[in-house]
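Structure, as structure tokens:
Of the protein chains in this complex, one is absent; all others appear in place.
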Amino acid sequence: MAMLEVNDIHTYYGNIHALKGISLTVEEGEIVTLIGANGAGKTTTLRTISGLLTPREGSISYLGKDIVGTPAHKLVYEKMAMVPEGRGVFAKLSVMENLEMGSYSRDDKDGIARDLERVFALFPRLKEREKQVAGTLSGGEQQMLATGRAMMASPRLLMLDEPSMGLAPVLVDAVFDAIVEINKEGTTILLVEQNALMALSIANRGYVLQTGQIVLHDDAAELKNNEMVQKAYLGMD
Amino acid sequence: MKKTFTTKEIINKGLLAGAVVLSLSVIGFIALLAERELIKGWFSLGHIFLVASPFAFAYVTTRDMEYEGNAKPLQTGFIIGAVASIPLIVLSFLAVAIDIRQFLSNVSPALIELLTFGQTPVLGSILLLLLFGIIGVFAASFNIIPENIRHPLVNALVWTLGIATFSEILLSRVRSLLGRGLVKVIFSGKSLNPIFAIVFFAAVFGFTIWWDKRGDSFKEKLENLAPAKRKQLSQGQSILLMLVILFLPLILGSYLTEVANNVGIYILMGLGLNIVVGFAGLLDLGYVAFFAIGAYVMGVLTSEGALGLDAGFSFWTALPISVIVATLFGIVLGIPVLGMRGDYLAIVTLGFGEIIRVVAVSDLFKDTLGGAQGILQIPKPEFFGIELVQPGELYYVVLAGVLLAVFIATRLRDSRLGRQWMALREDEDVAEAMGMNLVSTKLMAFATGAAFSGLSGAIFASKLTSIFPHSFNLLISINVLSLIIVGGVGSIPGVFVGALVLVGLPELLREFAEYRLLIYGVLLIVMMLVKPEGLLPDQRKKRELKSEAELDWAEK
Amino acid sequence: MQERIKQIDFLGLILWVFRTAIIVAMLWGTIATVMDNPYSAKAWTDTIVAGIAQGSLYALIAIGYTLVYGVLFMINFAHGEFFMSGIMTATIFIAQPMSASGYLDRHPIIGLLIIAVVTMLVSIGIAILTERVAYRPLRGAPRLVPLITAIGASFFWQYFFQGLYGSEVKPFPQTDILTGKINIGGVEILKTQVIVIIVTVLMLIGLYFFVVKTKTGKSIRAAAENKDVARLMGIDVDRAITLTFTMGAAMAGIAGVLYALVFRQIHFFMGFFPGIKAFTAAVLGGIGSIPGAALGGLFLGIFESVGPGLFLEGLGVPSPHQLKDVIAFTMLVLVLIFRPQGILGEALAEEKA
Amino acid sequence: GPAGPSYECTDSIGCVTYGPEEPVRLASALVISGPNTDLGVDSQNGVEIAIDFKGDIAGHAIELQAEDDGCSAEGGQAAGQKIVSDPTIVGIIGTSCSGAGVPLSKVMSDAGYSMVSPSNTSPALTNPDSAWNPGYYRTAHNDKVQGKAMADFAFEVLGVTTAAAIHDGDPYTEGLARVFADNFEALGGTIVEFTAVNTGDTDMRPVLTAVAAAGPPELIYYPVFTAEGGFLTKQAKEVAGLEETILAAADGMISPAAVEAVGEAGEGMYFSGPDLGFENELYNTFLETHLEKYGTEPLSVFHAHAFDATNMILSCVEEVGVVDGEYLHVGRQALRDCLDATSGYDGITGTLTCNEYGDCADPQITVSQLTAGEYEVVWP
Partner (left out) sequence: MGIILSTKNVTKRFGGLIAVNSFEIDVKENSISSVIGPNGAGKTTFFNCITGFYTPTEGEIIFDENQHIQGLRPDQVTLKGISRTYQNIRLFSKMTAIENILVGQHRHLKTHWVEAIFKTKRFVKEEEEALEEAIRLLNFVGLNGLGDHLAHNLPYGAQRRLEIARALASKPKLLLLDEPTAGMNPNESIELMHFIRQLRDEVGITILLIEHDMKVVMGISEEIWVMDFGQKIAEGTPLEIQRNPKVIEAYLGSGAASGLNLEQGE
């Protein structure tokens, strides 16, 4: 059974019908990416899975359980974590406190300490800035912090929403390296990216969204070579 | 979405309903209203409020419930009603056993008598339980009976109870318009005559059935009307509306006109504050300051008493001065707060409001402003030698002020300045980066708001012929703020609706006496929960496609 | 913003005149008063101590405002009613019967503790109920909307409790152990005032540590910043908010008990003015900041107490104490002109363009 | 309106006619909402009890329409307009607050009604050069009377020569304090400090310290209401220099709640107010009824004035009312004339006699002293 199974979900913002029947699956250990134009519904999909939004129709099962209607904060205890669009670091809390919040759902002191080590190993920059208030970090540092913070929940499924947005190219490289690293350590990844080329180059599979619907689904390598994808999302003419 | 309820949940709902009516009882509300008979010899307003809570809970629960067959909801309704009576039953037994009154002074013998129907506690309790159960069933049945019966039934109930509740006001209108003879037919004392109530109920019921059947075709006809005809119709409507507004005092009679005048005073203030808060987004909690200034300037300039300036000012000559002084204060008080945002602004303006009031009441300016004793003997406005004394006459002064303010507010809103204010409200920094001068934009908002408020205050002073510093308290600021938000922030028609609801309605609820502000509080909460965007929210004007739509219209 | 206003010469001039006028008036008044020397040193210390005690009460209430503001960014107008409801109920159901039966005289400490606990519980209950019914459904609504429901709740509770317990002033029993004065470093201070100051300081320190150091405290701060992201951390935001209201109401409850001890009479309307003052204090200190609320409360209490005698008396103003609110609010304006974010407030994180 | 079968109304400003089984209708306009509720509710209780005691007039039951004066001018005006829009109302008991009384007096007078106030004390209301209107009466004491009585008592009986006066910005308290101060100085005393607090204040120590520093006076007069009065009394005892100072207040603080509010600190303090004739049998019955009906003792002192005010109107209605079979006709001017002629009327606040501008209160102000939780009349 797949780790995450999303079945024909419809999500609304008031009257706006944002998701018009999205279905997707994520297997344990995979990197799956969602790509699509602005406003296609990528963020909405992640927010619906993570419990911040409730779909009006459809079902979502995670680790074999139906999770529609389960509030977001409970899902964290089921080892699902998400790095929201725009990073969302707690600006007035220090880097360390942000990381602590990441492990809010856990009690195992040893495990937390181990994961902290792991985060610092992955992002040595954060270690240097341990005491700094997160709001004063640079954009890239904030992105590292957001990813590191999600790792502190020691998730089985990590969802990332545009981790490369607004980052300098060097940092984009670093963040993607980190994602691959995290995945290697056993975390399943669901990745939303505008930088489709890079996303597809590290992913196993990909889904293409268009105005709230899935229009294409294939192995990442295939998608990269798909003409439509190349034209519409990779900017190759 | 329909839900299923467990028995425990249903019992909890019942208990919640019981808690609500228990609260209403122990604070004395029910007992007070029990003195107000609605239909002579049948039941009182107290009874209505007694059963309102179980009714509402039973209705809502059965509405949201998933069920098959009709027995389940009726049964649920009964349980909720019956359970709701338990707290009251406990209360009446307690009242017999110990002297609760030393703690809760409103648990009076009259209340207990009401709750036990004047019977022994045991018998009374059984009766109450049955009554509540039946009410629950009744409420549940609303979800079962077909729509074509339910709608007339609801209509008939609402209208009958409505006119019974406001019978006092109706009574005085009926008496002066229709004469004493009809009064006897409709009313019995202050309550409705049972026979009339039945007839009226049946009439509304019948009419609604007829309307439900025929109304659709009527509406269709209206919609199919030729555009020209439709235009005529809407023009006709506007003319009718204008006529009604013009002759309102004749329709309303003196008391309701007085109420309308008070509403008008608040509308004037509301229109001003709507510019400051609604358009420009500057949260002002001390708006009463300018109202007070307008009133005091009018008082000092025109009073015939010892404090008057005695410089030959009449209402009309003093009016512009009041407005100008208020406007100047708007600017002067505006300057120090230019750099403050959001809630900092709110509390500082609140402070200004208090400062003005405290200064007016203080011994410091006793010789000019009258201190605690206020200013008396302010003349009423004169119009070509006629003193405008009656509410029906003053109405036109208020109306003129309101119309002027609406006119100015609308024109400004649709101008560059109006857009500047809104931009300021949305994002101060970016607004500035668009090239606008924040200082003058903000000060214009404060000044215009203050001008309207000053105008309102000046009329207020002259209408009352006396002013006291205590009239200018924080509650006025709060009330004006509430009314623009309840009406729909930034919306000019919203100000009217808000003022009617928050000033007019409480005025009609005078009977509820000490519970008026309690009701006011509940009203604020409920309205915000139900319609957080306000009753008549601001509609942004269509501009891009307007011209085409208009073309469309003309072509047809 | 400050920076920019300075560039506007005309405006800067007016503000400068404004500030200078206030400061000159204050100085002039002070000098005139000091020259005239109407008060003994003892009178001054008494007035200051009274101001500190009053300010402590403001501080405790202000904390509730600040906590709620920090998390929900709303002015909780009903907070004064949380303060009133607890002590009203405890007085009617606990304190008065205890006093009538003589229990309070026999076991004053236990008695007062029971009163304090009941007060806090009732205040907390009212706060939670209010939050649940009037605020929670409006998460995400424009900010003015919960402000209006808060005003509604304030009216509702005032008149609810009036209906419940009646509108007359209720005496709060006097306890012998708290009657009289003690001598601290040569200054005679009322025992009740000492209690107020000590309890306030303890509560403030405790609360500060709770919010800054504990995991729960941090989760509240996190929820304050971004509710959705906090949820993604596993924080139950509704619970965090309830907890915030609980702490604020507990402080208000304590303030209620202290108020009753000092002033020994209570009333259904007693929450309104202290509520407004405390709110002012919270803003003065920098809304959102706990130490700020404490400092703002103290500042306000002292200025209200000392200000009329110090600034106005010398200027020959009749009945100067009538104008203490004018002093309080003028100080507020003065402070905010210099520091628009309040004494300890963080500079409104100017959104980066 | 149409009259009974055989009656012709000749009254210059009209008549009220009650048909068969129609109740005689009174209106009250008292403050029954907001922070001053106590005052109005207390008066309203007095009105209701008076109506209960009276029972009926010529077989017509008596009905009360209770309005709220909101203790404000606008509230008074609105209540007034509502009352005068009802032609079946024969008389008004109100208002509580002088501020509400000013516009209401004008409105009702213009419409031909009569009104008796249980608690307006502002001199302006019975001053023909200021806010007086025909048809206005009051059973409450003009501040001029009460303030002067206290000054006399203080100077002549207590023999104090220095005093301070404190008001709270309410017109009633400010008026009394000022009249007291003026009279006290006229008698040759010294007012060391005339000052004020605000309604809603709790911490009175600063102002009391200022009073102490100014003298300290031998007596402080603060004719305020229970809440502020309680604070002033208790805190005065704690301020250095005022330990020996005599405390005095007015009828706003004659109530069981005030006794409890001042607590031990109030022991021995003085109160000016009406002579409630505590030995008076009628008053005792009144108190019993009150306790039974409302579950509490009266909340302030104005129930007594309200009781008398109601009785004044009702007995005049009875006197001038023309019984015409089952009909009852009351001439509005006749009612005013009757009220004008009130003289030597025995009420629970004393013997009432109206002067030409409607001041009807017994000029006999008493001063009582709080001893062991009871008000003992000590003067005259």
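The first chain written gets the first letter, and so on, giving A, B, C and D; residue counts start at 1 in each chain.
Note that in this section a contact is a pair of C-beta atoms (placed from the backbone, for glycine too) under 8 Å apart; a residue touches a chain by one contact, two chains touch by 3 or more.
Just so you know, these numbers come straight off a predicted model, no measurement behind them.
S.K.: Among A:83, A:116 or A:196, choose the residue that contacts the chain missing from this document, as touch is defined above.
M.R.: Considering the complete complex, A:196 is the one touching the chain left out.
S.K.: Could you tell which one of A:104, A:176 or A:207 touches the chain left off the display?
M.R.: In the complete complex, the chain left out is touched by residue A:176.
S.K.: Among B:70, B:120, B:148 or B:437, which residue is in contact with the omitted chain in the full complex?
M.R.: Per the contact definition at the top, the residue touching the missing chain is B:437.
S.K.: List the chain B residues touching the unshown chain?
M.R.: Its contact residues with the unshown chain are 407-408, 411-412, 414-417, 419-420, 422-423, 425-427, 429-438, 444, 540-546.
S.K.: Which residues does chain A use to touch the chain missing from this display?
M.R.: The list for chain A reads 16, 35-39, 137-141, 162, 164-174, 176, 194-198, 231-235.
The definition used in the following text is that only the chains that are shown with their structure count from here on.
S.K.: Identify the chain pair with more contacting C-beta pairs: A-C or B-D.
M.R.: Per the contact counts, B-D leads.
S.K.: Between chain A and chain B, what distance separates the C-alpha centroids? Give it in angstrom.
M.R.: 49
S.K.: For chain B versus chain C, what separation do you get between their C-alpha means, in angstrom?
M.R.: The mean C-alpha positions of chain B and chain C differ by 32 Å.
S.K.: Residue numbers in chain D touching 2 or more other chains?
M.R.: 33, 37, 41, 169, 194, 196, 198, 296
S.K.: Quick check on chain B: which residues sit in contact with 2+ other chains?
M.R.: Residues 105-106, 358, 361-363, 514, 517 of chain B touch two or more partner chains.
S.K.: Can you list the residues on chain A that touch chain C in the complex?
M.R.: 50-52, 71-74, 76-77, 81-82, 84, 88, 90-93, 97, 100-102, 104-105, 135, 149-150, 153
S.K.: In their complex, what parts of chain C are in touch with chain A?
M.R.: Counting only chain C, the residues touching chain A are 215, 218-219, 221-222, 225-226, 228-237, 346, 349.
S.K.: Per the contact definition, I'd like the list of chain C residues that touch chain B in the complex.
M.R.: 1-2, 5, 8, 11, 14-15, 18, 69, 75, 92-93, 133-134, 137-138, 141-142, 144-149, 151-160, 162-167, 276, 279-280, 283, 287, 317-319, 322-323, 325-326, 328-330, 332-333, 336-337, 340-342, 348, 350-351, 353
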